[in-house]
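First the structure, then my questions, so here it is.
Every protein chain of the complex appears in place save one, which is left out.
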Amino acid sequence: MSGPTRLPRYAYLGPAGTFTEAALRQFAGPDEAEYVPMVDVISALEAVRSGRADFAVVPIENSVEGGVTATLDTLATGDALVLLREVVVPVSFVLAARPGTVLADVTRVSTHPHAWAQCRRWFNVNLPVAVHVPATSTAAAGALLADLAPEHDPGFDAALVAPLSAELYGLEILAEHVADNESAVTRFVVVGLPGALPAPTGADKTSLVVHLASNESGALLAMLEQFAARGVNLSRIESRPLGDLLGRYSFSIDAEGHLADERVAEALIGLHRVCPHVRFLGSYPRADGAVTEVAPGTNDADFAAARDWLATLRRGC
Amino acid sequence: MSGPTRLPRYAYLGPAGTFTEAALRQFAGPDEAEYVPMVDVISALEAVRSGRADFAVVPIENSVEGGVTATLDTLATGDALVLLREVVVPVSFVLAARPGTVLADVTRVSTHPHAWAQCRRWFNVNLPVAVHVPATSTAAAGALLADLAPEHDPGFDAALVAPLSAELYGLEILAEHVADNESAVTRFVVVGLPGALPAPTGADKTSLVVHLASNESGALLAMLEQFAARGVNLSRIESRPLGDLLGRYSFSIDAEGHLADERVAEALIGLHRVCPHVRFLGSYPRADGAVTEVAPGTNDADFAAARDWLATLRRGC
Amino acid sequence: MSGPTRLPRYAYLGPAGTFTEAALRQFAGPDEAEYVPMVDVISALEAVRSGRADFAVVPIENSVEGGVTATLDTLATGDALVLLREVVVPVSFVLAARPGTVLADVTRVSTHPHAWAQCRRWFNVNLPVAVHVPATSTAAAGALLADLAPEHDPGFDAALVAPLSAELYGLEILAEHVADNESAVTRFVVVGLPGALPAPTGADKTSLVVHLASNESGALLAMLEQFAARGVNLSRIESRPLGDLLGRYSFSIDAEGHLADERVAEALIGLHRVCPHVRFLGSYPRADGAVTEVAPGTNDADFAAARDWLATLRRGC
Partner (left out) sequence: MSGPTRLPRYAYLGPAGTFTEAALRQFAGPDEAEYVPMVDVISALEAVRSGRADFAVVPIENSVEGGVTATLDTLATGDALVLLREVVVPVSFVLAARPGTVLADVTRVSTHPHAWAQCRRWFNVNLPVAVHVPATSTAAAGALLADLAPEHDPGFDAALVAPLSAELYGLEILAEHVADNESAVTRFVVVGLPGALPAPTGADKTSLVVHLASNESGALLAMLEQFAARGVNLSRIESRPLGDLLGRYSFSIDAEGHLADERVAEALIGLHRVCPHVRFLGSYPRADGAVTEVAPGTNDADFAAARDWLATLRRGC
């Protein structure tokens, strides 16, 4: 498709200036990668499936809002994609406007509804007159301010955006650190086509989607016991409706460890047997670098010793 | 506050014409209740807490999108509220416009981003030229079409709204049954202040919020075993981030049965002991009327017989 | 049956001089109790049922041999009996003979088969010529040596007996500390009719017999979870065949704690519901005085707080 010097193409949730772009910049600068902003998460992921991009960068979980539905659901179905890396970005907005605007002028604030929801109390306290003007993304609100000729009213006075947005679009910052929860972060994932897995580091995660055989709590217990029986801890478990009926769920799971670890591999073998559907979404290094605690009897040497013992028994000695 | 003939006041997610109002109309007609539309879910629930409304009607779960974050989180913290009833409404949109507009004219469609997300494939197939113009709610888009003088451009050509909206606002329906998933439904709950519980019917649900003692999968197993040890089945379990750190969750749970059932009461006693935080969100009839299957040894008579036996042992006979 | 000054009557596994009598002497001297030696464990227990004795003292478990079948089975069926106390006695035999006998003379040793089994290796090493002459009890062998006129051959040269036996029967000790396992002990229980339970001491045991609903390992897990869900630890679990078919078992269980403890009471209520048969065999102080470790969330105050909370919920406030 292109010569050897082609930069890797990263599709991401755009437009330019989103928190997603900030995540992408953490590991691949604009001179190391071709940035391909996409209109939504689904489009970014589909760009990888179709080959139009090599990788996608999308938000998967917010510490306040929880899992990002579109990401979880697009990964869970359709052609296989795997997670290759995760990046955590603090969610701190700025209130930005065209040069010359002052805070006292602002009565209409445009941003994505989720961003508005995360700053609602801040506005109640600091700018109670503000009303929300919905935008399709935070960056879209910033872009509109920058793009329209000054004589046109964009329909709002300021945009609630990522700091990167204000910088890219040459906007003036009226307020920084706008957030109801100062420690809020969003976790982004880098997604690619299945291929060689990232090497295990000892501080890894394995992501899965699992359906249950039935709707009973016994089925959830049986699923969790496949992890417990091999000493595999979960760092995230999230239910998602299957979409066909109320009361039918799949579970989106992050397990501690790497597919190359025997305990993780055995747990997956168990899940494959007892659950009607299991999708592997990748093994990759944790953003926080926390080394996995391995319970006694569950490291690779323990599995190897047990298998050797079994082989000896089967040979009859 | 008002005389004996005052109608009960229902705060709901407005404006007029939302699916939430459609839910409210299922059990309390406009002549039986005072309808109080609110700008968002949080405001509707706070209206009950402050006494400005007697009840609130809010969406809690969508069969496609999953739990409604704002509802779950507002119920989980702050002053106590309880669920009194649930109502399930099919989510089927209509595309509505000012009289005289025809489908071929439509290139800009206004609606809430969630509604747009649920009809994205329908538009790809049926109206691929359409672009999304965000609105703060589906009904707000409809109201704007109705309110603006005909000579003003509202910025869009049609609104994607609930059927009730089109009717209330006198709009013309350009397309019916607009939905990517024809069986999609939304579950709404009626919320009030704590008080006498709805009487058990044999087809009830009990809603809870539970925090875990630690982040380990063992803690989740221990919590689920409190239900399993009393034969209580779960119809929904959903994790929600605690908001302070990635990787800390609470669980929003619907258990089958009523607080008046011994098995449910015993499970709650167990949860109260082993979990750092348990919030009771009510026992109320299931919308689907499905009678709870009671496992052998777990009906009230079994508990009574076991307690009588224990009392006899303690008396030493 | 007798005046107020009557001493309590203790039936025990006799004849005089058994380890059982040694256990009895630990807590009730001959001037404090009437000793009633019985021919076997069943007779001793039946003497309590019939009123011919106030209490029975019988062995229930040996650290080498395990549970005493006759005791476990007689307690498990028939009219109710309860354990009131336990006493642990070291099992150290002496080889005893008529005065004048020396070790080199001994080729025939009489004792109960179980005693012989526990000293088999000792004899292999120290007196390999010895053959076993079975007796109905260790003390019976000693008694026969003492009772027969010197000119009669009892059919053996020495008796393997409890130290108390040699003392009571005026025998000469040829070897002390005869045992294959020097730390072997036997646990005895004092059994009475149901009545006021011994007061809780914080270092108690509760004994039970439990049948399972089915033969599946799931039924055993379900039974154990009734204990685990209340944080009750087991110090002994022993299977006993039900006697009707191979593969059907009851379980004889010692749980840590007292029936007066809420966590024990709740576990029993759970067992009563899920198991087809549960027999309570008493709550009594542990012989070793080991204070029960109470897991977080499982002491009486935790149960009381949880019940108060539940009552508040049910009242609707």
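Labels for the chains are A, B and C, by order of writing; each one numbers its residues from 1.
Here is the rule we use: contacts are C-beta pairs under 8 Å (C-beta built on N, C-alpha and C of every residue); 3 or more make two chains touch, one makes a residue touch a chain.
All of these numbers come straight from a predicted model, not from anything done at the bench.
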The chain left out of view makes contact with A, C
Where C:Glu34, C:Glu65 or C:Glu167 are the choices, the one touching the absent chain is C:Glu65
Of C:Pro8, C:Gly51, C:Gly78 or C:Pro134, the residue touching the omitted chain is C:Pro134
Among the options A:Arg6, A:Arg121 or A:His272, the absent chain makes contact with A:His272
In the full complex, chain C touches the hidden chain through residues 42, 61-66, 69-70, 88, 112-113, 117, 120, 132, 134-136, 181, 183-185, 187, 215-218, 220-221, 224-225, 227-228, 232-241, 243-247, 249
Hidden partner sits against chain A at residues 194-197, 225-226, 228-230, 259-260, 265-266, 268-270, 272-274, 280, 297-298, 302-303, 305-307, 309-310, 313-314, 316-317
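Quick note on the criterion: only the chains that are shown with their structure count from here on.
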Greatest centre-to-centre gap (Cα means) from chain B is with chain C
Chain A to chain C, mean C-alpha position gap in Å, rounds to 62
For the pair chain A and chain B, the C-alpha centroid-to-centroid distance in angstrom is 26
Residues of chain C that touch two or more other chains sit at none
